[in-house]
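Note that one protein chain is taken out, while the other chains of the complex remain in position.
All chains are identified by letter, namely A, B, C, D, E and F, in their written order; residue positions are counted from 1 within each chain.
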Amino acid sequence: MQGQSQQQAYDRGITIFSPDGRLYQVEYAREAVKRGTASVGVRTPDGVVLAANRQVSSPLMERSSVEKLHKADDHVGVASAGHVADARQLVDLARRRAQGEQLRYGQQIDVETLTRSITDHIQEYTQTGGARPFGVALLVGGVDDGEPRLFETDPSGTDYEWQAAAIGSNRDAIQGYLEAEYRADLDVDAGIELALRALSEPEDETVEAESVDVATITNDDQGYRSVPAEDLESIVAEIDAGGDDD
Amino acid sequence: MQGQSQQQAYDRGITIFSPDGRLYQVEYAREAVKRGTASVGVRTPDGVVLAANRQVSSPLMERSSVEKLHKADDHVGVASAGHVADARQLVDLARRRAQGEQLRYGQQIDVETLTRSITDHIQEYTQTGGARPFGVALLVGGVDDGEPRLFETDPSGTDYEWQAAAIGSNRDAIQGYLEAEYRADLDVDAGIELALRALSEPEDETVEAESVDVATITNDDQGYRSVPAEDLESIVAEIDAGGDDD
Amino acid sequence: MQGQSQQQAYDRGITIFSPDGRLYQVEYAREAVKRGTASVGVRTPDGVVLAANRQVSSPLMERSSVEKLHKADDHVGVASAGHVADARQLVDLARRRAQGEQLRYGQQIDVETLTRSITDHIQEYTQTGGARPFGVALLVGGVDDGEPRLFETDPSGTDYEWQAAAIGSNRDAIQGYLEAEYRADLDVDAGIELALRALSEPEDETVEAESVDVATITNDDQGYRSVPAEDLESIVAEIDAGGDDD
Amino acid sequence: MQGQSQQQAYDRGITIFSPDGRLYQVEYAREAVKRGTASVGVRTPDGVVLAANRQVSSPLMERSSVEKLHKADDHVGVASAGHVADARQLVDLARRRAQGEQLRYGQQIDVETLTRSITDHIQEYTQTGGARPFGVALLVGGVDDGEPRLFETDPSGTDYEWQAAAIGSNRDAIQGYLEAEYRADLDVDAGIELALRALSEPEDETVEAESVDVATITNDDQGYRSVPAEDLESIVAEIDAGGDDD
Amino acid sequence: MQGQSQQQAYDRGITIFSPDGRLYQVEYAREAVKRGTASVGVRTPDGVVLAANRQVSSPLMERSSVEKLHKADDHVGVASAGHVADARQLVDLARRRAQGEQLRYGQQIDVETLTRSITDHIQEYTQTGGARPFGVALLVGGVDDGEPRLFETDPSGTDYEWQAAAIGSNRDAIQGYLEAEYRADLDVDAGIELALRALSEPEDETVEAESVDVATITNDDQGYRSVPAEDLESIVAEIDAGGDDD
Amino acid sequence: MQGQSQQQAYDRGITIFSPDGRLYQVEYAREAVKRGTASVGVRTPDGVVLAANRQVSSPLMERSSVEKLHKADDHVGVASAGHVADARQLVDLARRRAQGEQLRYGQQIDVETLTRSITDHIQEYTQTGGARPFGVALLVGGVDDGEPRLFETDPSGTDYEWQAAAIGSNRDAIQGYLEAEYRADLDVDAGIELALRALSEPEDETVEAESVDVATITNDDQGYRSVPAEDLESIVAEIDAGGDDD
Partner (left out) sequence: MQGQSQQQAYDRGITIFSPDGRLYQVEYAREAVKRGTASVGVRTPDGVVLAANRQVSSPLMERSSVEKLHKADDHVGVASAGHVADARQLVDLARRRAQGEQLRYGQQIDVETLTRSITDHIQEYTQTGGARPFGVALLVGGVDDGEPRLFETDPSGTDYEWQAAAIGSNRDAIQGYLEAEYRADLDVDAGIELALRALSEPEDETVEAESVDVATITNDDQGYRSVPAEDLESIVAEIDAGGDDD
């Protein structure tokens, strides 16, 4: 109970340090991330795969409006987990930043630079008063001069680069699956398959094409491409045929 | 009781995260939505139907002043549920935004773009201090180049696209009715009928023309059109004649 | 007692939502309205009648200084109930707004538009921090191109249009009387009589000309007109002669 | 005791409504007025009399420095009760406002207009945060085109017009005396006598010329005039000679 | 104990009214004045005498640096009691104000006007939030066109004019001595003697020249003059020779 | 328990002093530093060595993204321990500051000057309200005109110059090892070896090349140089061959 009342002392007003050097508001924002449905990113030599579970609360809801994957620029995609409205703010920031680079310098923004401008923005909300942290984690995938990159941003404003990463609910189980199954030489289709299997891992269910959203950012001319539902279905069919041990 | 006092800790001052990653002020604002009378939106191939219950507290009150449906632009209508004065602020924002688009670019604003500018505004009030969230949900219905669209905004600043949706009191029961009865190929008149039946669902009462307000936004020249009382009455008469199983 | 301490949690600092979606500061401001002496508005085909009880705490106080009725423009009057100094701020706002319209566009402001500019101002004080809501309700009566209009504003920033309405102490009893006795085809004099009877209703006392203030806003050339004491006295005499059943 | 703790909840930070619709900080400011020595205003057909008790805490203090009566303009005087430094701010505001009118329009400011500019300023301090209300009441007496006017301002920012009024400690007893003894046709000298008797009422003591301060604002050329000590003494002598029943 | 906790409720954040109409932060600032060593002012027909006890905490401290008397202008001096750093701010304000008058109008500022500009500044710190009151009282002594004036400022922002006044620790005893011994026709030297006796009163000790600081502001050409240590010693010698009854 | 509740009193809102003159928020920020993995700096006559442990939480995480060593300018490197996102803000500040110097004056910024601009920024966040301190310590190593310098910054905004220093978890043990083994005449390679041994000290494990990051800032043309993984491996191999007593 003391732990309870001690925590309460640190979450009011602004984001401040607890006696053991933690920022509770940031940690609570991480809980908001865990409450969101999972997203997965997989980096392959030919591009980055982003995939996300979509929870559609009613058959009358348009699936496309439960947006978990976002095109930030021709060569960059973003997956999110956590507070949806917060995610949209950060995605909009990324888009404006990418457009600004295009306008000012006539070139595509570097994926790492773009990620940093997002995490700088996130960090600011953890230090200066009068605002709460962003309750969202992002996976930022893109291609720089033919080289695929995959970054994660967390609510503290830290970024990490990954070969394959998961964010959101059941993150640990999904990440464990990725660690067991990821191979650096996957082609993009295999990356999609890995991502879909990983997302279905927690429940060990068969993958259902309609409850996932997949995009690829490849180092050919296509750049960001949302994988169409029909393609997804044939991929899923193959997966389900091949079974878990494929 | 502990739950009680814990909640109190998170709803003061600004909107901050609780230890389990929730934003209580936003959740309380959702309660304000539930306290409002219900509104319904139905998308048909020819346009969007918006309908709302109106609670008139005295026979001397002008029914028109209990405004639940609003014309935001020639091609966009908004229904609301929750805190009435908050709703008016968002409707005014939508109108200014639509007019601005008209003035700057000489064209009608995209329904999705308009919805986003509303939810961006809502989200801002959930993150920066010194203000409470908006205690209102909206249904934004409109037509883009002949294509009907129907969006919902919630107090967190999230938007969803729907085929048919309900907001406000008894939302779950009404949404359940919509899910059971909605067909994608309804014509506008059938959409009106569905909306009226849905609104009367919770009490299973016969629909009364005078306690509802209906508007349609169609992909013909009419655009936003408030359905006149006399039309409503004949529709209602038909419904009541046809019974529940029609 | 828990209800007590729970309420206290929601009324400090800024206006925020309670767990059940209510804004306590706004509800407390409504209590401030109930503490004020009553005002009544009656709409007739020829104009609007505003009437108010005046509590003069000493025979040495000038009755005219207990202002409950205010001329906002040639064609608009305002009655108030609640915190007197707050009412004056809103009346001044209404006057500036009406004058601005006159200066900018050379025309009288629409009564509904004027009311909205007041309720927008009121709503702002319920959402952004650092200020309390306005503790006052207004009746805004006026004539637009020959058409009488009567609006009410409440502390949440909502407005309603009425045929006849009461605000302030004993509001429910007075409104009940209006609902029972109002007829849409009253002439202005009958409207005055109805208003005076309604104001005397709670105590079922005879009306006293000196404790009421009456103004009319008519669709002839007169516009806003404060009814002189001598006229009031003869009207009251008639009422008292006619008895309650007239 | 609960009443105690409940009150404490409403007087911190900013001025907010209590559950029963009261503004405690404003009510506490009224207590500050009651803690001040009394002032009295009497309106006569020929001008306004202002009179005030002066508490001089030491024989070495200059009586003139315990200022309770202030000349705001040639034709306006102000008496105060309550927090002395607050009163000076409002008197300075009145002077600047009167000078501004003189400079801009070349004419004396209307007494009612001047009073309103003071009460508007007071009201602002009761609604917007970060400041306490003014702990002072004023009597504003003056002459407009030959017509004497007497207004009171209170800490809520309300103004009242009076024939004769008292503010400050023992206000109720003094006001009662004024109500019993005031006649509308008093000449200025009789007004002074009434004011002095009223001030001495609570203790039923004989009036002492040295413990009161008197000013008149008359509709002749004199305007604001501080009544000299020697005049006061002869008036007081007359009063004391005539006894209480004069 | 309740009194204790009630007081605590009113001294946080900003200066607000207690239920009985008091401003605790201002009253606590008065306690800060009482914690300071005493200062005395004596007005004579030929000028004003300011005198102050100086507590030098170490023989190595320069006596001149324990500044209790300050020259504000050629014709104005200031003595202080209370929070030393606060006093310096107000003295600096007085100097800037006096210089400004000299620069703008080419004349010496009126002593009363100067005092008012100080008390206006002090009052502001008692009403608007985000700052504490000034914990200091001042004696402002000066000469206007040959007329000596002596004012006191207190932490509420009130000013009083005195013939002779004391501020700081043991104020009541010193003021009592002044009331008993002051005569309006004292010459300046007798005024110095009176001031020194008064300062030594509380302990009934003999006056020690080295523990006091004396300045005179006279209506001859000298204006503000700090009385040199040697002069003080001979005066003190005379006093001590003459005994208490001189 | 009292100590507990006393501490809670000092860590809310802004950084304020405790009764014993401590700034708890700063001390808690020091705890955040201790939660970070360790970094070490070693100054040699030929340059500065920076080394850091890297905790990579998953084999799929890119080691390079767990950035603990940063190039601030050609001649300056920064190692960090503590809150990662805070560190990035300070490193960015350092970079901007170094570039500004280059742009304005065409020369490399002095290492001490650069450090001071960082600690000034840190100090500001410990004194003015509305923000928390930075939860990070830095080692700033560089070369000024051929002279190697090594500074530490702490969360209070203090800087220290070192021959060899450790920050982060197990700081005391690592610093003890450095104190025992440091010699001022080490060459850079020996400095690297010392740094690696020190980092492995707490657990007394053999050094693993893949869990450390090393950079050198030397007074030859190379300036800042990140030591490549292959070089690190051969160095580590030598260390492990030579044993602890080498």
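Heads up, the rule we're going with is that a residue touches a chain if its C-beta (ideal position, glycine included) is under 8 Å from a C-beta of that chain, and two chains touch if they have at least 3 such contacts.
Please read all numbers here as calculations on a predicted model, not as lab measurements.
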Message: I'm checking contacts with the chain that's been left out. Which of F:E31, F:E161, F:D189 or F:E208 qualifies?
response: F:E161
- request: Taking the full complex into account, find the residue in F:L60, F:L178 or F:I239 that is in contact with the omitted chain.
  value: F:L178
Of F:A98, F:I122, F:V143 or F:I235, the residue in touch with the unshown chain: F:I122
In subunit E, positions touching the absent partner: 4, 7-8, 11-13, 24-25, 28-35, 58-62, 64-66, 83-86, 88-89, 92, 125, 129-135
Statement: It is residues of subunit F that touch the chain not shown, namely 2, 6, 9-10, 12-23, 116, 119-120, 122-123, 126-130, 151, 156-165, 175, 178-179, 182
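Quick note on the criterion: only the chains that are shown with their structure count from here on.
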Query: Listed by label, which chains are in contact with subunit A and with subunit F?
result: none
Field: Distance-maximising chain from subunit C - centres being C-alpha averages
entry: F
- prompt: Rounded to the nearest 5 degrees, what angle rotates subunit D onto subunit F on CA?
  reply: 155
Field: Numbers and ranges of subunit F residues touching at least 2 other chains
entry: none
Task: Examine which chains touch each other and state the graph shape they make (line, ring, star, complete, other).
output: line
